[in-house]
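What follows is part of the complex, with its chains left where they were.
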Amino acid sequence: MTTPAVSRYPVPKLEDLPDDIRARMLEEQEKAGFIPNVFVALAHRPDEFRAFFAYHDALMLRESGLTKAEREMIVVAVSGGNDCMYCFVAHGAILRVYAKNPLVADQVGVNYRKADITPRQRAMLAFALKVSERSGEIGDDDYAALRAHGFDDEDIWDIGNISAFFCLSNRMANLINLRPNDEFYLLGRVPKQK
Amino acid sequence: MTTPAVSRYPVPKLEDLPDDIRARMLEEQEKAGFIPNVFVALAHRPDEFRAFFAYHDALMLRESGLTKAEREMIVVAVSGGNDCMYCFVAHGAILRVYAKNPLVADQVGVNYRKADITPRQRAMLAFALKVSERSGEIGDDDYAALRAHGFDDEDIWDIGNISAFFCLSNRMANLINLRPNDEFYLLGRVPKQK
Amino acid sequence: MTTPAVSRYPVPKLEDLPDDIRARMLEEQEKAGFIPNVFVALAHRPDEFRAFFAYHDALMLRESGLTKAEREMIVVAVSGGNDCMYCFVAHGAILRVYAKNPLVADQVGVNYRKADITPRQRAMLAFALKVSERSGEIGDDDYAALRAHGFDDEDIWDIGNISAFFCLSNRMANLINLRPNDEFYLLGRVPKQK
Amino acid sequence: MTTPAVSRYPVPKLEDLPDDIRARMLEEQEKAGFIPNVFVALAHRPDEFRAFFAYHDALMLRESGLTKAEREMIVVAVSGGNDCMYCFVAHGAILRVYAKNPLVADQVGVNYRKADITPRQRAMLAFALKVSERSGEIGDDDYAALRAHGFDDEDIWDIGNISAFFCLSNRMANLINLRPNDEFYLLGRVPKQK
């Protein structure tokens, strides 16, 4: 079997890319040891690439009441709900690394209600999935339920916007048949490896 | 009754905003005669504001095999499916203006199958709604169906990505209770008015 | 483009109709300035026409604890849920006129939870949609919730029966591709016009 | 256990009813040996009663390309889909009597795909259930599928309108907790009995 394609669409060669996009890719390669395929595939449209990662970074790197591992939990739970293989696998890896926990990603991705997480985190994921699946029904009661767990309104924006952003991301990955890099599957599963 | 709020979250005053964001708002005001509330509400988070509108502009203003009216049809149909009042009303107005058609927005927003549009546009909207509602099931057959109507792969990316982007947008609007400006409801409905 | 048809089925000429049906149509024309297409299309079957409008009038014109505008809110919310373009557009117009409110119909039709209505009206619409979408689950708790808002049992019958009747009406409109008159789209939107 | 109520709402005494309604009830009693509870319960609102049965009779008694048994099949299949105990049980009885078949009602009510019916009848019920559950998606292909089985457009109106009318009826029965008469459960099951 030949190697399956990264995307339904042509993927540009590194040397053909605008400088800023190539720089971002090399930076990712430096950090992770490989370039995640989402960068490779979205580079097909440089302007959308820039906006996509600007949005991603604004949400995932900002100071927040949510830890980075909690933000990745949202990504993984939402991606499982949206049947998005790329984000389930790739962000599952990132979650394992951030949480230093080899089990939590599979748990949260399949059924967060059964995962080894805190009641506060369960409330966070229930809200994130409601934003993903029935956002029109979000109301004051949902805000109140999160506040009862100590989330403030900025945290709730973060939870909701991360869920919303990965609703975009999951759909793009499904649209273009984005393939996870093989490296992601094992990442964060073997203690010494990290 | 007092005027209902624009958003669950505080909205910044124009004079307190970063220059680039204030400039964008004034430009919108210039164009439309008022500042659409999505600008006002998202300015609460300047970095996310910039990424959101960069993404929006990359998709909605680019050269494309889809007309601007067709792109707005996608927005309105997807927003109806996601029970998003803001985007249904605001983009319904924009669609009426672009299409120079006072009826099409309500038609497409409630049930595109009954709308006065071409078979090609109906295929486009069927695909956009599948991306919105069951993106994990998108496959080769869906691509083939669009190609049979003359769409090429770049057009399909446009349809899918516009749908995906407004899946994000609809969820944010529902999350923060974003209120459409009163002006949108009538816009594009009365011939002379434009 | 030729004018799209009013219905998939033949529509009778006014002069070929039984006297009572023609009289009803002329009365509507008198009142509204045009004959709503639902009259034209359903006249294809005079006995069903008579029963349909007898049922409609029994519910919509009777003395009730619900105002006429509230009854139309139910129609519009249920029709939105059933993807019925005819009733969304036509009863949206009637709702705007009765409520003397150019915004409420679009709001209630897309997502009543975000509409500028009272909590009592929101409870009314939640019940109406449950009757429309999951009537088998209606139970004592649903009655209790409405009574807590001051509805008595006759009001609840009204809410439920209006929802049920438009579940019939929406399906007929979808079955026969019933087309809203162009006049409805603008009706009640421009203050002086009324 | 005391006899459970016929309806959540008060049921009028026969002697207190308007003459035409009492006459209809006595006629039903004559025919069936008992008054079906739907008459008793809906008499709570005489005008709606009259319209309801006028609609019912217009559809169920007219000359049609569908036999009476086929029309009752539609009722039973739709009522099963809507979780309506009254119509499932009461019209199941009527179907058994009309079809002279003690098995077909339970079959059609639970899963028409497995019932001992003709392919033409299966196509009829598939359409009826689509009208009941996803009427907004009814299109030319659905009409074509029925025409291929020999149904003409008037037959299709009958199928669709019977489905639509029992969508109303099922919701009313669920709303008021309409209880089937005990007699219905056995009717048409024992050959000699008829």
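In this document, chain identifiers A, B, C and D correspond to the written order of the chains, with residue numbering beginning at 1 in each.
We take it that a residue touches a chain if its C-beta (ideal position, glycine included) is under 8 Å from a C-beta of that chain, and two chains touch if they have at least 3 such contacts.
Quick caveat, the model's predicted, so the values are computed rather than measured.
Complete-complex copy count for the single protein sequence, taken from this structure file and not limited to the 4 chains in place, is 6.
In this section, only the chains that are shown with their structure count from here on.
By the document's definition of touch, common neighbours of chain B and chain D comprise C.
Across the assembly, the mean Cα position most removed from that of chain A is the one of D. Over half of the residue-numbered contact pairs at C-D are shared with one candidate from B-D, A-B or A-C, namely A-B.
Mean C-alpha position of chain A lies 24 Å from that of chain B. Each chain gets a centre from the mean of its Cα atoms; for chain B and chain C, those two points are 28 Å apart. Annotation: 51 Å between the Cα-based centres of chain A and chain D. Chain D has residues 136-137 in contact with two or more other chains.
If you draw each protein chain as a dot and join the dots that touch, the picture is not a line, a loop, a star, or fully joined; it has some other shape.
Those residues of chain D that touch chain C in the shared complex are 8-9, 44-45, 47-48, 50-52, 54-55, 58-59, 62, 82-84, 131-132, 135-138, 143, 153, 157, 160-161, 163-165, 167-172, 174-176.
Note for the complex: chain B touches chain C at residues 1, 4, 80, 83-85, 88-89, 92, 102-103, 106-107, 109-111, 114-116, 174, 177, 179, 182, 185-186, 189-190. By the touch criterion stated above, chain D contacts chain B in their complex at residues 136-137, 139.
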